[in-house]
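The other protein chains are all here in position, but one chain of the complex has been omitted.
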Amino acid sequence: MPEPRSGRAAGTLLVLRYSAASAFADFSTIYTWRTWTLGWLSRVLCQVAFFALIGRLLGAPEQGRFLLVGNAVMIAALESMFVVASTTWERRAGTLPLLLAAPTEPALVFAGRSVQWLASGSATAIISLCGLGLAFGLPLHLTTVLAAVPLVVLVSVSTYCFALVPAALVLRVMQLRNVVANLTMLTMMTFCGVQVPTTFWPGWVQGVASALPLTHGLAAVRAALAGADWSAVLPQVGAEVALAAGWLAAAVLAFRRLAEHGRRDGSIEFGD
Amino acid sequence: MTGTSALRGVAAAARFEAATLRRSPDDLMALLNAPLLAVMFLAITRHAHRGDLAGYAVLAPAVITVWAMGLLVSGEIIDQERWNGTLEAMLATPTPLQVVVLGRVAVVTAISLLSIVESWLVARVGFGVAIAVPHPGIFAVTLLCTGLAMAGTATAMAGTFVLARSARTFQNSLSYPFYVLGGALVPVALLPGWLQPACRVVFLSWATDLLRDALAPAAVPHLLPRLAAVLGLGVLGWLAGFAMLDRILDRVRRTGTLAHA
Partner (left out) sequence: MAEPPPPAVSAGQLTRTFQRTRKAAPVAALDRLDLTIDAGEIHGLLGPNGAGKTTLCKILATVLLPTAGTASVLGHDVVTSTAVVRRLIGIVFGGERGLYGRLTARQNLRYWSALYRQPAADGRARADRLLDRVGLADRADDRVETYSRGMKQRLHLARGLIGDPRVVVLDEPTTGLDPVAAREFRALVTELRAEGRTVLLTTHDMAEAEAICDRVSLIDGGRLLATEDPRTIGRWLSTYERVQATGVPPQLAAQLAELPGVAAVLDQPGGGIRVETDAPGAAGLVLRRLLDAGVTAVGTARPSLEEVYLHVIGQRGLRV
């Protein structure tokens, strides 16, 4: 007997909730509040500061602030890229075949499994933006900051949706997970308008960057912080949301294919 | 231990590390990151119409790669032996652990220095800029001393990550703070005054200043004292590292823990 629509939606949410709970549980075994602050947050602040300080080298404070905003928002994207590595934990723990055997869309479980990066990434990005922004003389008003916060979260989410695609692909070549995550992250960091405007790059590079997350979201953040009104910000937001949905759809397909291939060639082990 | 057998041990460890690295994409990752970092920094300087800073932009990825590999690869050498279950077997051999670590750290450092070539090629091929080196001798010697100092510091890291268990949680956070304090891209002279004393304790700050001076046409001032600072801080790292390795061996033999992860 087919499930009623409301039942399916409720079931989906439940899966997401439980996988998210296990994700946060994993997270808390890695970090305590103290180590997260001293260890991770301080490194993030140093990373953003490293780039913001380039403004002093260039003798161009405006450029420094451009770098600061770009690299602070980049942190949200960076942490979302961790999902490429954390999904492989599932494979190592030997729970992969159990998950795939369950009657749920595989992408769903993996999507919920790593949401801790969304929370951590958004938080560290916003803290960097505000904290270092004050230190480096970035003009911050309550209204512009409040406008920027949801946009940073949007970048975090859209990068997460995008990252689920390499996350699915990398489950078959686990030893490359860190390399893939890192190179993708650095590519975004170079070409998506973080360090220099996208117009700096040749046309075809701009085209590729437009299809990646972060590019439009970051542009929206920059516009919001500059006090631009919604007509300038909304198109970029729309583009970012559309990209997120598109990449998420691709991720669902990628995970389905992973499951099918695994079933066919028997590569889904109970304990790799 | 005789000189020849010590050398033999170092050579064997070096060969071992080279063979292992070749099959560890994770460990070689920093070398894959270097070209992208070079593109990033060159783009920043070009966009700001500061072509004169291209040398800085090419140097920074190399410095970052040398430190990153020291931190993430050399720093994990002892821990890797523990996870692999081979630490005790290694203690049972007549070869001291210090000899093995020396050989392996040397190879990691040498390979990480290849990043300067990658950087230079990115500038030449991607941006059409040929970085000139007015003081090639000084540049080469400084690079060598930087490598030696990094090897020493990395040995200390390898010991610390085993002896102070909580230190490993912070391993990932020892990257960017040191790129800032070490003046990887932005010279430490441009940093706020209150940071200067901390910078001067990090060998990288001396090394990067010297390397940048070697890329400038003017004569390099105070060459020897500055090289001495780089080497001196590196030697401190060696000594601390070797002492820590002794402590680790002692702890394994006395308590039986530390041998397994």
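First chain written, first letter: the chains are A and B, and each begins at residue 1.
We take it that contacts are C-beta pairs under 8 Å (C-beta built on N, C-alpha and C of every residue); 3 or more make two chains touch, one makes a residue touch a chain.
The shown structure was predicted, so the numbers you read here are calculated from the model rather than taken from an experiment.
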{"item": "Omitted chain - touching chains that are shown", "value": "B"}
{"item": "Missing-chain contacts mapped onto chain B", "value": "5, 8-9, 11-12, 15-16, 19-20, 23-24, 84-86, 88-95, 100, 252-256, 259"}
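The rule we apply is simple: only the chains that are shown with their structure count from here on.
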{"item": "Separation of mean Cα positions, chain B and chain A [Å, integer]", "value": "30"}
{"item": "Residues of chain B defined as touching chain A within the complex", "value": "25-26, 29, 32-33, 36-37, 39-40, 43-48, 50, 53, 56, 166, 169-170, 172-177, 179-180, 184-187, 190-191"}
{"item": "Residues of chain A defined as touching chain B within the complex", "value": "30-31, 35, 38-40, 42-43, 46-47, 49-50, 53-54, 56-58, 60, 63, 67, 175-176, 178-179, 182-183, 186-187, 189-190, 195-197, 200-201"}
